[in-house]
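Complex shown without one protein chain; remaining protein chains in place.
Naming follows writing order (A and B), and every chain is counted from residue 1.
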Amino acid sequence: MMRAELNSEAPNTAADILVFKKESRWKEIWRRLKKDRVAMMGLVIICAVIFLALAANLIVPYSTALKMNMKLRLAPPSAEHWFGCDGYGRDLLARCLHGSRVSLLVGFATSFATLLAGGMLGALVGYVGGKLDDLVMRALDIFSSIPDTLFAMAVVAAMGPGILNICIAISLTNIPGFVRMVRSSVLNIAEQEYIEASRAGGASVMHILSRHVLPNAVGTLIVQTTANVASMILTAATLSFLGLGINPPQPEWGALVSEGKEFLRTAPHLILIPGFMICAASFAMSVLGDGLRDALDPRLRT
Amino acid sequence: MKRFFERAALLSAAVVIFAMCGRGFPAAGADVRTLNLSTLAPLTTVDPHNTTNLQDITFLKQVFEPLVFQNEATGDYELRIAEGYSVAPDGLAYTFNIRKGVKFHNGRDLKASDVVFSLKRAAENPKVRNYLVTVADVSAPDEYTVVVKLKQPNAAFLNNQNMVFIVNRAEVEEQGEEFGTKLTLAGTGPYFLTSLKHDVEWTCDAFPAYYRGEAPIKKLHYVPITDASAGLIAFESGELDWYIAPIANWDALSSNPKYKTELVPANHISFICVNYLKKPLDDDNLRKAIAYAIDKDAMNIAVFSGHAVNADFLIGAQNTGAPTTGIVYDYDLQKAKEYLAKSAYPKGTHIGSINCSAGGNYEKMAVVLQANLAEIGLTCDINRLESATNLEYARTQKFDLLATGGEVVGDFDAWRLYCDTRAVGAYYVKYEGGKFDYKKMDKLWDDGISVADTAKRKEIYTELNNMIMDTATMLPVFHRPTPFVWTTDLNIPRNYSIFPQVYEWSWK
Partner (left out) sequence: MHRFILRRLLMMIPIIIGVSLLIFIIIDLVPGDPGSNLLGPGARQEDIDLMNEQLGYNYPLLQRYGVYMYNAVFKLDLGKSYSTKKPVFTEVVNRLPVSLTVAFNAIMFSLVFGVPLGVLSAVKQNTLFDRIPTGLALLLASQPAFLIGLVLMLIFSLHLGWFPVTGAASWKSYIMPMVALGLPHGGRQLRFTRSSMLETIRQDYVRTAKAKGAPPRRVIWKHAMQNALLPVITVAGNSFGVLIGSAIATETLFGLPGLGTFVVMGIKQKDVPVVTGGIIILAVIFSFVILAVDISYAFVDPRIRAKYSGRRG
């Protein structure tokens, strides 16, 4: 069992601890992560997907993803068109490749926005506490008591379609949960003895936040953000299905799946292939998140 | 901990039992076979004067009846609650002789006063007021005569009556504000409501005292199914006896001997609006280039698997006054390029965006249109909008191009709303105050309904159609197909393009 091995490797002697401290924390985490084969598989998959998304234009030009040919309508996968063709006779492979750009962009951008906004707000209210904490948390209660999908739909309906508005809507629905999580982990850390000690020693709020609290909360942030990417890709797909996706003819995985829905029985590849893409990306991000959590777990370190 | 789980288990069991209480199997085993039908949306109301929703009307037509009924297939007027009518020579008064012995489902006799009440009630509701907009006064000189006076002659008046239903005054007044939200027996149609849950199901029985004779099929059961794929599966598993299938599955269905199928072109037109008030679309040659670049065949294949009927005119030939000759834009890349060369704009011009409502046939039209325009070197974006937003932008001319469509029932005059500059707010393309001779257009609309002779009307509408087509601002694309499927033990003499008439159906 891997966990047992890790435990047996835990530093036991004073010399070990000395070595351990010299080794930077990130290297140590990377070393642990490398041992987690499933997480590494996730990392490889996600790197491959990101690479394909970035290199999409080199592999097949964007114009191919838009080129219609009614003769090839609903064509099954073939040597010429590996993934077959869609309801307009457009090459599905090209659409999947170029679609990955938007899907990943939405996934990463919203996660990053949530991380920034939610992380800062959560750390602030968690540490400062008092009236500010009460006020912010009650305001967030309002947001989180509205069902996510409905809220996102209303926001997109009010602001109009487009990638930016979709990102805003998805981020807004995710921020309250993120704030709560960061806040509680900050509260946890703030109660630790060493923080109390430095507070008693007269350290400033900013100093404690930046030197002690945030570095300790960073693990939780990374893990949560990684997991968020997966769920955001899915949320974007769901919004697409509900008719709130990005504008055609720009391909996006969720949009490809919902376009394929009407052909589920006549040309199932139109829904299965992009569906598999979503699955693979969210699988990769999820296992990577799991692996990172394990690697970052302080209980495994000492 | 253990106690907690025990309590939780008890609680959940109680909730499940509670939730399932009263949800037995639907009553079955009666000796008359129930006809199972569906609508694409829950019933919004059973008040026929408070809806123009196609799904509502499709059902309400089985329960409520108008004075006269226009047969969708033949275009002829059939008498319903009126047993005869006459038109004054100046066309300003219609006298209806009300059929004697017509009973409402609640057992009351239908009198002229019910008809007067119904027409006046409909004229007050903004939803259906449109059909009675030319009416000046309605009166009942005796118990079985109704006189409708018009402000101006209106050749489409009878056609409009098709959508104005007669209800029982006493019952509507008894139910008051609640009329429409609960079970009602205020209709005279071949079927009466026996149960009503707007969102779940509603049932009807054949009305034994119906004046044309009791309907052959005795029981109807309706469910709303919003998802077309789910509806088709429901039909195939025998939960529905008749269904308008998704076109993507048509080939498999029509070749299946287990089902009967019929493909009927709908009395519906899909069209593209071009906003000539915006640059660069104000260029006449550019708009004509667009008109010739539209590949109707490709659109037909992408949207309806090629089963739609390409349209040359704004309205199908089966409708009264519909033009059959005149200016037509057929896909012609050569001409499109010529017109583009004649225009003030070069290849590569960005002409704005195509608005469409999200996730439907119009979105597909927009996608093909964008590709068509790219072929002659014009670029544009697509703006897929919530249908409400789309409508609002269309009304307020906040669009460059618009892929849309609509049902047109019976008469070329139905198109007036999209063009008549006096119908403020109704039109998508605003001719009023623009560079085209909109005053002449308005006059032709008025002329069109002021004469009764159909041939003369057709002549007027042909001229009008040519004027509109010459502006290249409203470009007809196709009439969409309606793919009907039904079980082989059901006899259906004819499927109508919009409203089914279950009264004509029977079991084998």
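Rule of thumb we're sticking to: a residue touches a chain if its C-beta (ideal position, glycine included) is under 8 Å from a C-beta of that chain, and two chains touch if they have at least 3 such contacts.
Since the model is a prediction, treat every value here as computed from it, not as a measurement.
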Given B:S237, B:S255 or B:Q334, the one touching the chain that is not displayed: B:S237
From B:P126, B:P257, B:G348 or B:P493, residue that would touch the chain that is not displayed: B:P126
Residue in contact with the excluded chain [from B:D109, B:D137, B:E174 or B:D199]: B:D199
Absent-chain interface as seen on chain B, which is shown: 1, 4, 8, 12, 15-16, 19-20, 23-26, 38, 42, 44-45, 47, 50, 52, 126-127, 129-130, 177, 180-181, 198-201, 223-227, 229-231, 233-234, 236-240, 386-389, 391-395, 404, 406, 417-418, 423-426, 428
Where the unshown chain meets chain A, residue by residue: 1-3, 38, 138-139, 141-143, 145-150, 153-155, 157-160, 230, 234, 237-238, 241-242, 254, 257, 261, 264-265, 271, 275, 278-279, 282-283, 286-287, 290, 293, 297, 299-300
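In this text, only the chains that are shown with their structure count from here on.
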Centroid distance [mean C-alpha coordinates] between chain B and chain A, Å: 45
Residue ranges of chain B touching chain A (in the complex, touch as defined): 228-229, 246, 248-249, 251-252, 297-298, 301-302, 358-359, 363-364, 366-368, 370-371, 374, 381-386, 388-389
List of chain A residues in touch with chain B within their complex: 66, 68, 70, 73, 87-88, 157, 160-161, 243-244, 247-249, 258, 261-266
